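Every protein chain of the complex appears in place save one, which is left out.
On to chain A.
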């Protein structure tokens, strides 16, 4: 078919917001917990989360604009594969299995099939690997660099896969215990987006 363009655009939208969304799903503002000793321990802890709801705030710095712009909204993750991220303006997406619904003004505007769009599929794979604590899958796509202090841990993801490298130079995830606090993405073109999250609810209780 001759018409890949708009789908790509949608794919890109989806891919980006998806990654942000999923990462933010792991976030909560918890009291200082003991930091995981290594990335393996971090993965195990993140993987135990079954359902999480956060309020997010995203900030974008770009060469196209003089001042940074931002959005706010809500994000919900339900294990094993459901994600819903909606901004306060009613835009976002809902993901379940292989299907992703794009939402505009609180209406389903379109539906995508994730494996059809390779970058999106790679991102989805990454995030599912993160949630499942599938370290091997994550390492297949990224070079991981983990570091922890008393207050926080930091996980740097440097893309290995061709599908991801034109998008990002680097992804940095900062958290505390089982809670992800910030995701910072440095895009290939130098633009930077930072997502900050505040925990609203999490199941099962007792994960720190």
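Definition applied: contacts are C-beta pairs under 8 Å (C-beta built on N, C-alpha and C of every residue); 3 or more make two chains touch, one makes a residue touch a chain; residues count from 1.
In this text, contacts and distances are computed from a predicted model.
K.L.:
Identify the UniProt protein name of the omitted chain, choosing among "Fe-S cluster assembly protein SufD", "Phosphonate ABC transporter, permease protein PhnE", "Predicted exporter" or "Dihydroorotase".
P.N.:
Looking only at the record, the undisplayed chain corresponds to "Predicted exporter".
K.L.:
Mind pulling the chain A residues that touch the left-out chain?
P.N.:
Missing-chain contacts on chain A: residues 1-9, 11-13, 15-17, 20, 58, 60, 62-67, 69-71, 87, 89, 91-92, 98, 113, 115-117, 119, 121, 167, 187, 189, 191, 193.
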